[in-house]
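For this view, one protein chain was removed and the others were kept in their places.
Chain naming follows the written order as A and B, and within any one chain the residues start at number 1.
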Amino acid sequence: MRRAKNNSDSLLFNLCNYAFFTLFTVICILPFYYLFINTISNNDMSSRGLITFLPKGIHLSNYIQVLKIKGLALAAWISVARTLLGTVLTVVSSAFLGFLFTKKEMWGRTFWYRFIIITMYFNAGIIPWYITMMNLKLTNNFLAYILPLVISPFNIILVKTFIEAIPPALQESAEIDGAGYFTVFTRIVFPLITPIMATIAVFSAVNQWNYIVDTIFLMTDSKLYTLQFVLFRYLNEATALASLIRNSQGGITIDVSNMQTATSVRMTVSMIVVFPIMFVYPYFQRCFVKGIMIGAVKG
Amino acid sequence: MKGNLKRVLSLVLVFIMIAAMAACGGKSEKENAPANKNTDTAAKDAGTSKTPEKELYKVDVFTMLGNMAGVQTGWFAKIVKDKFNMELNMIASNVDGGGDNKFATMMASGNLGDIVIFGGEDDKYRDAIKSGLLYDMAKDGLIEKYGKDIVSGYPKAIEKAKVNFGGGKSIYGLGYNAANMPSGPSEGSEMTWGPDLRWDLYEKLGKPEIKTMEDYLPVLKKMQELEPKSDTGKPTYGFSMWADWDGNLMCLAKQFACMNGYDETDQFNPGGFALISANQEKTQGLLDPDGLYLRTLKLYFKANQMGLVDPDSISQKYEDAVNKMKDGQTLFSWFPWMDNIYNTPERQAQGKGFALVPFKDEKIYSLGFNPYGYGRLISIGSKAKDPARVMEFINWMYTPEGILMSSDTPVGPKGLTWDVKDGKPYLTDFGKKALPKNPIDIPAEYGGGNFKDGINQMNINLVQITAIHPDFNEPYDWRLWKSVLSDNPSKLVQNWRASMNALTPKEYLQKNNMLVVNDPVFTGKAPDTIDKTLQQKQGQAAAVIKQYSWKMIFAKNEAEFDKLFKEMSDKAKGLGYDEVLQWYVDRAKQVYDFRQQKK
Partner (left out) sequence: MPAMTRTATLKTEASNSLYRRKVKNKYVLFFMALPFLVLTFVFSYLPLHGWLYAFYNFRPGIPLSQTEFVGWKWFQSIAANPTQTGEVLRVLYNTVGISTMNILVSVLPVAFAIFLVEIRTEWFKKSVQVLTTIPNFISWVLVFSVAFNMFSVDSGMVNRVLMQLGLVDRGINFLATDSHIWLKMCLWNIWKTLGWSSIMYLAAIAGIDQELYEAAKVDGAGRYKMMWHITVPGILPTFFVILLLSIANFINNGFDQFYVFQNPVNRNHIEVLDLYVYNIGMVGSNFSFATAVSMLKSLISVFLLFVANGLSKLIRGESIV
């Protein structure tokens, strides 16, 4: 009897659950789908707003045009390199530092923890930041993509919170066995925190992939341009144009009629930047769809 | 344990995958490499045959007007490489979406590159001089030795640079759009303003007379009734506006002032809250009850009451308005240079399209030919690796050949897009396809890439391209070449010419005395710059003025319109409007004095 009630309950629950997630997912992908069909449709029809549900006059010339941009391959390589190296470094250091901060016996723990956390809210401005980077010889230097982003307070908080939720008995028994901090971290903690590491890997990879401020200000050598930077001007063209006009107070003496790229090309640009993320993300997922079995580790 | 291992493994796998993807990227680059190498060597051969002693010079060009970062490519790059063995590495401050942050960091680094292009004779330019980051072109006779064409052709531009900014002897930058011409309007075949209407509809209505700017409204209403739907069945409007160009004021509310001979600036000092007459000693404040700004707002308000204003005007951006114009939703255009968005060759062949329909009282603001050069500048950075070679390159941009190639509406490589017959220039068939700025592929021997991307990305015209080319005795601007103007005009153009009895809009306006020319003044001093405190007040008051201007246009009735105007005045004045306006009025008075002296 009870079981039957549970089942019908469960059925209703599942039904609502599936319905909600289906609906929300559709809402999330519709605009993306809309952008996509506009990139492969006839540009003229697209700009007149005639493409709504199905692509018309399918062509790939937008993609070809964007992929033909000079220096794109090198920029893509730089982007991948910074994403790869930056992510690995950030994940490992966040995990290790987050772990250290769970150790109550650390000298000045609260102070140092706060020392790092409050930097999240610091904003000194572009110029002093630039001067600092210049003095560190980090202009036109690939390391500028990696080093400043190694310490991410937010990631450290996430790791620390995560580790604190794990029963402390596991670490303690290892410590009793005489294991040092480093061993405890690599042998016990590291395997347990894969879900949160996957999370910060996703966060920091996306951040690295999309970050553009450092390229704008620190790099003048086009060999170090990133994919986002090379494509950014297309996305930003309308804004840049508007600001150019706003700042040229004396009438409009620039011929702007030909200065804009078609909207569809700009949409293509954002597709090209988003696709790799969509492609890689599912691989990270495996790390946190299943719960961990602490018992299994213990045994 | 095993499960965890799997997780770690899958992480590693992802990284390997990304690396693999990257490797693919690397490979495709390698595939590109040989092609590049070929053109490189070809270029080098050409270069070495002309200038064997010079090695490749990577010129850092910091431009505050350009919109592209990275090495200049395409046909212009090829010409520069062949002639000077130079490669132009563009550093654009606009890439970060405007703002002056990029400039600030470049200043902080103490190196502005080899060539610097300033957007105005503003604080930035002066701070750069003050901190010694610009190279003095007069030092050791650099400009006499390597800038002969500038010295001989544009002495006034040099004089201005010396007197206004260089303490009488140093040259830190040269103004743009300099012209060695008698005074007169410097525009091309069209002016900056129209207004232009849908000529086909206007003709169908029997070309009713338009006396004042308000007379457009009934005409537009009739045009709307004549063509209520666009090509795709959307409603048509007289005005489809956009707000993202608003700076100190509502940008599109200024345009009728410009058609009445006023502009936001006196063309010497920076612009602000004052509308200044081109040739008379008249100044208006934005909030003047009988001023042109308010009159224009009233015009738009009435238009909205008549259903002539696109309701999206408030929320849309420029590009949305462009899309509407493309579709035929718009019947009125302030700017002739927007005509081609609608005027496709097919439509023009049917006689459809936008063309100039001026009002009888119209006085279009025109910029006069300026021997001193206007307020954008080209400079050499103090850390330039080889100032002499940079000077040579800049000098070339002042020669007839350089002007044709390096302007922002260039004609392209000779022999490819144009040529000369009987001493007169004409466009080739390829040129007709590629110009003005079409992404048409360029043959490899001319540099490859497409025509549009190959255009000089510095985005500055050092010489006014409407000035006369000495060999052709025709303007540098190919759009004004006789061969182009007479080349198979479309039905639309024919109709317009027949009806207006003029070849170009400019010709018509000149004949009918509808232009007022702002003649440049020589003041012997640098323009004033506004103090930061005052500027802050200006920013706050401007934000209010912009917002209320739009609200007034969409007011429900006259009473609300007046009420909003009062609110706008009170708020703006509370934020220091009067003080800011006074500053600009004082500057304008100085310019009036100089205009007097000139006469």
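Keep in mind that, in the parts below, a residue touches a chain if its C-beta (ideal position, glycine included) is under 8 Å from a C-beta of that chain, and two chains touch if they have at least 3 such contacts.
Remember, predicted model here, so these are calculated numbers, not experimental data.
Asker: Which one touches the absent chain: A:A81, A:L97 or A:L218?
Answerer: A:L97
Asker: Give the residue, chosen from B:S152, B:N512, B:T533 or B:N557, that touches the chain omitted from the document.
Answerer: B:T533
Asker: Considering the complete complex, identify which of B:A157, B:I403 or B:A542 is in touch with the unshown chain.
Answerer: With B:A157, B:I403 or B:A542 as choices, the missing chain is touched by B:A542.
Asker: Footprint of the hidden chain on chain A, which residues?
Answerer: On the chain A side, contact with the omitted chain comes from 6, 10, 13-14, 17-18, 20-21, 24-25, 27-29, 31-32, 34-35, 49, 52, 93, 96-97, 100-101, 103, 105-109, 112-125, 127-129, 131-132, 136, 147-148, 150-151, 154, 157-158, 161-162, 164-167, 172, 175-176, 181-182, 192-193, 195-196, 198-199, 202-203, 206, 210, 235-236, 238-239, 263, 266-267, 270, 273-274, 277-278, 281-282, 285, 287-295.
Asker: What chain B residues would touch the chain not displayed?
Answerer: 98-101, 103-105, 107-108, 110, 123, 127-128, 130-131, 133, 234-235, 243, 310-312, 314-317, 319-320, 329, 532-533, 535-536, 538-540, 542-543, 546-551, 554, 571, 574-576
FYI, only the chains that are shown with their structure count from here on.
Asker: Centroid from C-alpha atoms only, then distance chain A to chain B, rounded to Å. What do you get?
Answerer: Computed from C-alpha means, the inter-chain centre distance equals 37 Å.
Asker: Under the stated contact criterion, what part of chain A meets chain B in this complex?
Answerer: 44, 47-50, 65, 70-71, 73-74, 76-77, 80-81, 83-84, 88, 126-127, 130-131, 134, 139, 191-192, 194, 197-198, 201, 216-217, 220-222, 225, 229-230, 232-233, 236-260, 263, 276, 280, 283-284, 286-287, 290, 292-293, 296-297
Asker: So in the complex, the part of chain B that touches chain A is made up of which residues?
Answerer: 1, 3-8, 10-11, 13-15, 17-19, 21-22, 25-26, 28-29, 32, 60, 65, 67-71, 73, 89, 91-92, 94-99, 101-102, 104-105, 108-109, 113, 119-120, 177, 192, 231-232, 244-248, 251, 258, 263-265, 267, 270-272, 317-319, 322-323, 326-327, 335, 337-338, 340-341, 365, 367, 375, 408-409, 436-437, 439, 449, 452, 459
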